[in-house]
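A single protein chain has been omitted; all remaining protein chains appear in their positions.
Our next item is chain A:
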């Protein structure tokens, strides 16, 4: 059951961690979409389909049109629901990359744009699992916790959990270059 999802366009976090630069650790560059799906228009704000961000990319120039009050006509009740949701939870479509490879359990690479504060959900799939799961990377303090959580989630699928040996599985992710990388090389976070 191939579950190849859309590709992440950038893997800034992990890439940055290996990149040599001068600057304090933990300082992020402004969020950008390196290869956006369509030609960016000058002066417009960008929002990924399915992602609702409250914080605009610092690098993007301010929108040419001022936002008009009450337009588009979406009820403030509905708008406020999404503002709450974006501070709590998920990114949708562009986030996950899932690649199946033999017995490898694969985790999706975190998307380039870190969620504004709250959480960092990524899709995770496993070979042979009937459906995917989503996890919040920010809930885990290290790779070992992450792995334990993934094992707890996925290894319940096979009816006889005893027959599944956790060490048969590797946690991998796909970075922005499309390479399958083993999780654990770069510092967590």
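What we mean here is this: a residue touches a chain if its C-beta (ideal position, glycine included) is under 8 Å from a C-beta of that chain, and two chains touch if they have at least 3 such contacts; residues count from 1.
Assume contacts and distances are computed from a predicted model.
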Omitted chain, identified by the protein name its UniProt record gives, among "COQ6 monooxygenase", "F-box domain-containing protein", "WD40 repeat-containing protein" or "Protein YIPF": "F-box domain-containing protein"
Where the missing chain touches chain A, by residue: 5, 37-38, 41, 44-52, 63, 65, 67-79, 81-82, 84-85, 88-90, 92-93, 131-134, 152-153, 156
